[in-house]
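A single protein chain has been removed from this complex, and every other one stays in its place.
Now for subunit A:
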Amino acid sequence: MFTISRRSLLKISAASGLMAALPGGGAWAAAPKRGGHLVVASGGASTADSLDPRTFGSPYTAVMSGITYNSLIEVHGLDMELRPGLAKSWEPSNGGKTWIFDLVEGATFHNGKAFTSEDVVFSLKRHAEEASRSNMRSIIKGVADIRADGPNRVIIDLPEANYMFPAMLTAFSLGIVPAGTTTFDGVGTGPYKLKRFSPGEVLEAERNENYFKSDAAFVDSLEFLAINDASALGSAFQSGQIHLTTLLDARTAPLMRQMPNLKIYNTEGRGFICFNMRTDMAPFDNPDMRMALKLAVNRPDMLERVSVGVGRIANDTPVAPSDPVFAAELPQTEYDPKRAKELFDKTGFKGPLVLQTSEAISSRAVDMAVIFQEHAAKAGIPIEVKREPSDGYWETIVGQTPFHVSARSDRPTADAIFSVAFLGTSGNNECKWVNKDFDTAVIAARAEPDLEKRKAFYATAQKICREDGGTIIPFFSSTVEGTTSDLDGFVPSALQMAGYRAIEQVWFA
């Protein structure tokens, strides 16, 4: 038996079977109640948002996907266990090169059409189209074939074995729409039917009475507000105008924790803000320079000052401690100004290193650059922070200039983040870092069905990434989320809003 997450598939299906057997969630908690009008809010919204799941990428659209759409597989809890969505089960064949997904039966779309395998094939293939700007484009394009096998089964062929492939299908942009959809107006299989959508302002929806999950969608109707201003979001939440929110300001969270009418949670996120060093450009083509800078960051101090300690210290690899393949045995890179100075002097580089940063990433990106400058100065490494305008930062600076601040959002598996951002062959490798041994380890890990053996490959990959890679990752960001105390059923996950599905899970006590 292979494993997908920390738990085996067997255990997952047993658990979900148990859930189905106990109506209303079981005896250990108060039974969920139906009814009420829920007000949800999130930042990260734009007036440019659309209802086409292929365009989803921001925190706001991620939560939107959990309202009107379903993906094949869902993510649950802090260890990111995979749970059935529109696929009730999945299994590999052909040594991990082929994956077979059995779909739930009897699900319908909001327009009354029955959900079948054709819809899955259509919805997934759209991501690989020429005009697609999906964040899953490279993944779906890399798939050899997606085909229907009868109305309730979908088969996906991969060019090479990948035992972590199912986790890719948890992506919120892979929501399933009816086959042939050309105008996207929110028709999906999701727990709530769209009533009104005004981009960058609000989404209003009412319960889908034919939802295929019997133990979900408890509130009758909802409003999902777009509030990008962190202060406005915080004050609205404190005053009780909002029942459920994500992306609260970590710095005001300690105050909110003291308020009796609010419940505050931290997600153990896997996203991060990082310092990119272009390994194909001087002076960062010298590994000594890269290590000098990694030793010149005081990570705990940076985390404390940037987000009052909410987050997890990182070790210059994108694999978070909550990930099952995290290499705990690797030594943590500590702040060592003396050794950093020795390595820096060894490179013979003179003059300041220009570090570009911008509010386009986040206000914390600017703070982090300034704090890094201060830490490095103590090691005798001169860094000059250059604050760039937000406008055009992603296009003209990120991945282009020698030394800059960038960021990566949560990815479902170590394979996903390594493949997108670190493999030498990836077009989205911002540091242009190429290391053959690293690439070999990552590719070998995909084809390894046994978790323990896979861990060994990932340990190698993490070791190389930490020592030689061009990315300085000081810490993983956590997201602060909250509910009012009358709201029940919210389970924090490593991903925002309970893996983007919080809205169908909560109820008013």
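As a convention for this text, a contact is a pair of C-beta atoms (placed from the backbone, for glycine too) under 8 Å apart; a residue touches a chain by one contact, two chains touch by 3 or more; residues count from 1.
One rule holds for everything that comes next: contacts and distances are computed from a predicted model.
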Per UniProt, what's the omitted chain called: "ABC transporter substrate-binding protein", "NADH-quinone oxidoreductase subunit I", "Peptide/nickel transport system permease protein" or "PadR family transcriptional regulator"?
"Peptide/nickel transport system permease protein"
Filtering A:143, A:222, A:398 or A:461 for touch with the omitted chain leaves A:398
Among A:89, A:235, A:286 or A:347, exactly one should touch the missing chain; which is it?
A:235
Residue among A:142, A:199, A:287 or A:449 touching the omitted chain
A:199
In subunit A, positions touching the absent partner
46-50, 55, 57, 130-135, 137-138, 198-202, 225-229, 231-232, 235-236, 238-239, 241, 390-392, 394-396, 398, 406, 408, 427-428
